[in-house]
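Left out: one protein chain. Kept in place: all the others.
Up next, chain A:
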Amino acid sequence: MTQLTLPREQAGGDGARIEAVRQWWTLTMRGLGSIMRNGEVIFAFVSPAFLAVAFYVPLRSIMSQYADIDYAKFLMPIIALQSVGFVASSAAMRSCLDATTGITTRFRTMPVWSAAPILARFSANLVLLVISVVCAAIASLLTGWRPGGGLGGTIGLYALVLTVGIGVAVLSDAIGLLADSPETTSQAIGLPLLILGMLSTGFMPAILFPDWIAPFARNQPVSQFAKAMRAFDDGTATWSYVAPAVWWCVALIVGGAVLTYLGTRKVHR
């Protein structure tokens, strides 16, 4: 009976680790390649820039007149969070297409480290997130926003945005794995993003909402993120101000991890 000898890099130890890293790198490059080809980088800029222009141009004078608000400064958090929303949609569609076209199953039949596809998608999403957040910052600067919280406040602001982005990307990737089709995925991501984005204090202060919905608008996650971001931007951030946003971030990451586990179980079956 002949003995099967695995090549050194698959036999365990350092070789296996190197092979796993190589697989992760290859799959990450595949993800980034599709991001470039699909024009997602262009949309990463167009999406927040368009949102900034669409709301800032018609509403700036109304907001300064009736709510006494510097609207460029007020809109900055929702522009950044919109870029996070764009990454969420993109992440969900990417994982869903991998699952529905059979690529995820194909990887399971190959000598590929089981975590490599998930980590590769995460890495590609992280790159897209950074690009999107930079584009959102440029869009906000173009409307007239200027960082007002000093170096520490600005670092805190973007650390929060990136943490939210990571949580949302993990959660969206998992939803994509669990969804049956790209259409289902786009609705599972699109509807909550639309509702939470619009019915938040990102576009309007809570005082301008009808009484029956103001408590929801004030306390939902997008509003809490926006509130914390404004606090960082004003240099008035305290733990009591930022804590709800931090706990929502924790909830996103934990929820994403649980759903990712369920998604990989579904793929295994």
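Simple rule for what comes next: a residue touches a chain if its C-beta (ideal position, glycine included) is under 8 Å from a C-beta of that chain, and two chains touch if they have at least 3 such contacts; residues count from 1.
Here is the rule we go by: contacts and distances are computed from a predicted model.
Colleague: What protein name does the UniProt record of the undisplayed chain give, "Na(+)-translocating NADH-quinone reductase subunit D", "ATP-binding cassette domain-containing protein", "RNA polymerase subunit sigma" or "Transport permease protein"?
Modeller: "Transport permease protein"
Colleague: Which residue from A:F74, A:F122 or A:F203 sits in contact with the chain not drawn here?
Modeller: A:F203
Colleague: Hey, which of A:G39, A:P111, A:G150 or A:P215 is the one touching the hidden chain?
Modeller: Only one of A:G39, A:P111, A:G150 or A:P215 touches the chain omitted from view, namely A:G39.
Colleague: By the contact criterion defined above, which parts of chain A meet the unshown chain? Give residue numbers in ascending order.
Modeller: Residue positions of chain A that touch the missing chain: 39, 43, 46, 50, 53-55, 57-59, 61-63, 65-67, 183-184, 186-187, 191, 194-195, 198-199, 203-204, 208-210, 213.
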